[in-house]
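Here the complex is missing a single protein chain, while all its other protein chains stay put.
Up next is chain A:
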Amino acid sequence: MIIDHPLLGPRDAAEFTYMGDAKLIDRPDPDADTAAQDFHDYAYLRDNPAGWHQELWFHEAGDRSWLVVTRNTLTHEISKVELARDVARSRGRNK
């Protein structure tokens, strides 16, 4: 697979480490009443869809940026690559 890095251009997926579902960006509120259950769900449960999946790839053998890659788990086709930083900020995170 080739991942089209937003800053570096097309890179071999072997340079990256897969870090799981991009929903892991949205960490639960530790002060919520349901925090224990929320963190269990966050840490252990996954949607694991067959089809389009947004996921985190860490450019470990490159510029060490984190990417959000939209990829089809049935075909391995990649439709969109964003910096995880931009995705997190667009969801209201400050970093």
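Following the convention adopted for this analysis, a residue touches a chain if its C-beta (ideal position, glycine included) is under 8 Å from a C-beta of that chain, and two chains touch if they have at least 3 such contacts; residues count from 1.
In this section, contacts and distances are computed from a predicted model.
Asker: I notice the complex is incomplete. Of the names "Putative circularly permuted ATP-grasp superfamily protein", "Sarcosine oxidase subunit beta", "Tripartite tricarboxylate transporter permease" or "Cellulose synthase", which is the UniProt protein name for the chain that's not shown?
Answerer: So the chain that does not appear here would be "Sarcosine oxidase subunit beta", according to UniProt.
Asker: With the full complex in mind, choose from A:D4, A:D26, A:D41 or A:D86 the residue touching the hidden chain.
Answerer: Candidates A:D4, A:D26, A:D41 or A:D86; residue touching the omitted chain: A:D41.
Asker: Under the stated touch rule, tell me which residues of chain A contact the chain that is not displayed.
Answerer: Given the touch definition above, chain A has residues 1, 12-14, 17-18, 20-21, 40-41, 43-50, 53, 55, 71, 73-76 touching the missing chain.
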